[in-house]
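Here is subunit A:
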Amino acid sequence: QTIGFSQIGSESGWRAAETTLTHQQAEERGIDLKFADAQQKQENQIKALRSFIAQGVDAILLAPVVATGWDAVLEEAKEAEIPVVLLDRTVDAPEDLYLTAVTSDLVHEGAVAGQWLAKAVGDEPCNVVELQGTTGSSPAIDRKAGFEQGIAGHDNIKIIRSQTGDFTRTKGKEVMESFLKAEDGGKNICALYAHNDDMAVGAIQAIKEAGLKPGDDILVVSIDAVPDIFKSMAEGEANATVELTPNMAGPAFDALAAYMKDGTVPPKWIQTESKLYTQEDDPMAIYEQKKGLGY
Partner candidate 1 sequence: MTSRHLPLAATLLIFLAAYAACYAQFPAMLSTRVVGNLLTDNAFLGIVAVGMTFVILSGGIDLSVGSVIAFSGVFIAVMLRDTGLHPLAVFALLLLLTTAFGAAMGAIIHLLEMPAFIVTLAGMFLARGMAYVLSIDSIPISHEFYTTLQKAYWLMPGKGRLTLIGGLMLLVVLGGVLLAHRTRFGANIYALGGGVQTARLMGVPVGRTTVGIYALSGFLAGLGGIVFSLYTSAGYSLAAVGVELDAIAAVVIGGTLLTGGSGFIAGTLIGVLIMGLIQTYIIFDGTLSSWWTKIVIGILLFAFILLQKGLLWATTGRRWNLAGSG
Partner candidate 2 sequence: MDEREPLLRAQGVTKAFPGALALDGVDFTLRRGEVHALLGENGAGKSTLVKCLTGAYRRDGGDLLLDGRPIDPRDTQAAQELGIGTVYQEVNLLENLTVAENLLLGRQPRRMGLVSPGATRAAAREMLAGYGLDIDVGRPLGSYSVAIRQVVAIARAVALSGKVLILDEPTASLDAREVEMLFGVVEGLRDRGLGIVFISHFLDQVFRICDRVTVLRNGRLVGTRETAGLDRLGLVNMMLGRELSEETRAHGRIDGPGGAPALAFRGFGRAGRIAPVTLEIRRGEVVGVAGLLGSGRTELAETVFGVTPHDCGTAEADDGTRLALTSPRAAVAAGFGFCPEDRKTDALVGDLSIRENIVLALQARRGWARPVPRREQAALADDYIARLDIRTTDAEKPAGQLSGGNQQKVILARWLATNPRFLILDEPTRGIDVGAHAEIIRLIEELCAAGMSLLVISSELDELVSYSHRVIVLRDRAQVAALEGAGITVESIVSAIAAPGKAAGPGPAPDARAPAREGAGA
């Protein structure tokens, strides 16, 4: 059984882990996985899908780089009677064009982070600085929206600065540095919300170099739950992270197997859990078990 997997790229540790896990899962099930890395380009993903169809694979896993623009190629897959499963992001195409989507709810992730912060600060006033993901990318947009939902109704919490850190540590650090300068040495800042852990890790270093204590002087909450953030949590420098599991392929393969065996149609949306981790959940242990996964 051959399954094609069109991956966005390997722009972050999390995605590398997702790729690794997908390969693992495929191996366990004896699936011949055809892997295509799209280098962050939608056109390459479409090319990949087309080639998969041309090769006549049995099914396709698609981790869409962006929600829009898949109708045409999904149509072709449908005509070729190749089931498509979406990983970690949905697309806005007619539901009948794909079998199911195994994703977490990006907005929900943001909301979880927001609610945690709201709970953590109670009703003291709190100025939040936000490190956005790559401008225009759906995680950036949704996690921003979600967080704002999460803190809605808590007028003591205000987002005072929001800049993009491109999901990278370097930019995360650089932007945080300028935030600290702009908010007189960080005294105005009570919390940092980063759209992914990598930016948070960078920002934490910036905070330390500015002579403040991340985790105390400035609360740090972020999303993804990559190993390094747990290290920081263990050292008390990060406060909370929301897990986005890299194992999307497992459920996807199960759904496909069932579908191919006796045509059981899975639900349109298999939502993965967005688990909240804080310093209470023995971060070091989690770090140990996660660090093998190729993050």
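Quick notes on this one:
One rule holds for everything that comes next: contacts are C-beta pairs under 8 Å (C-beta built on N, C-alpha and C of every residue); 3 or more make two chains touch, one makes a residue touch a chain; residues count from 1.
Quick note on selection: all candidates are chains of the complex that A comes from, given by their letters.
As the structure is a computational prediction, the values presented were derived from the model and not from experiment.
For subunit A, the touching partner in this complex, chosen from 1 or 2, is 1. Against candidate 1, in their complex, subunit A makes its touches with residues 4, 7, 9-10, 16, 19, 33-37, 39-44, 46-48, 50-56, 66-72, 92, 134-138, 141.
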